[in-house]
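With one protein chain removed, the remaining protein chains of the complex are shown where they sit.
Showing chain A:
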Amino acid sequence: MILSVHDLKVNYGAIPGIRKIDFDVNEGEIVALIGANGAGKSTTMRAITGLLPFQGRVVYRGRDLAPMHAERNLANGLALVPEGRGILTRMTVEENLRMGGYLRRDKAQLETEIVATYERFAILGERRSGIAGFLSGGEQQILAIARALLARPKLLLLDEPSLGLAPMMTAQIFDFISEFRKQGLTVLLAEQKSKHSLAIADRAFLFSMGEVVASGAARDLAEGSLIRNTMMALV
């Protein structure tokens, strides 16, 4: 098991954002956190990454993570692609990619991997000198994912990667994510679009009002009526 979350609670001042969350992620899996807007998925992702203070336990590769240590967590292989992509809009595409390897010491190898990134994601190669803020939403999402991969994560957290994207680009992004499994990368995916998420995930946890209300194999959840009943307008 690469990640286990026990009794996670996150408060925004006096307002509870996460009431009680328990789930786990096995190595090599794609695990989806699904639920409506405001269910607590992004808050969970940000707390695990180290951007929000939390109560409870987050155990990553056998070690308890202390809250608010995003830099240390990244160094240990836990990378987040945040909701809204988190592109550094004033930097060029290439500078954004270099920021992906900010903590890496093997800079020569990083350069090689950036070149390989341009081959894998051709649009980034074409726009390498362009300002990242001028990319389309889909291109920014590809850049955000490519940047996170350059940190060589062991666990990649993707928060709403399809947010604001056209259906064709959403499909392309999910194709990329399902490829990660073949490379042995573990993915924790938070998404409102449960249909897409359940199609590529191994297991899923359904969030509602800051709690997990259902969990199981992604295929079982996709076939059942629970999700439809819980998220009616969102499926």
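A few remarks follow.
Following the convention adopted for this analysis, contacts are C-beta pairs under 8 Å (C-beta built on N, C-alpha and C of every residue); 3 or more make two chains touch, one makes a residue touch a chain; residues count from 1.
Rule of thumb we're sticking to: contacts and distances are computed from a predicted model.
For the chain that is left out, the UniProt protein name among "Cytochrome c oxidase subunit 1", "Branched-chain amino acid ABC transporter permease", "Pyruvate dehydrogenase E1 component subunit alpha" or "Ferredoxin hydrogenase gamma subunit" is "Branched-chain amino acid ABC transporter permease". Looking at A:D7, A:E27 or A:E71, the residue that reaches the missing chain in the full complex is A:E71. Touching the missing chain, out of A:A151, A:V187, A:A204 or A:A218, is residue A:A151. In the complete assembly, the contact with the undisplayed chain comes from A:R98, out of A:K41, A:R98 or A:R127. Although one chain is not displayed, chain A still touches it through residues 49-51, 70-71, 74-75, 79-80, 82, 86-92, 95, 98-100, 102-103, 131, 147, 151.
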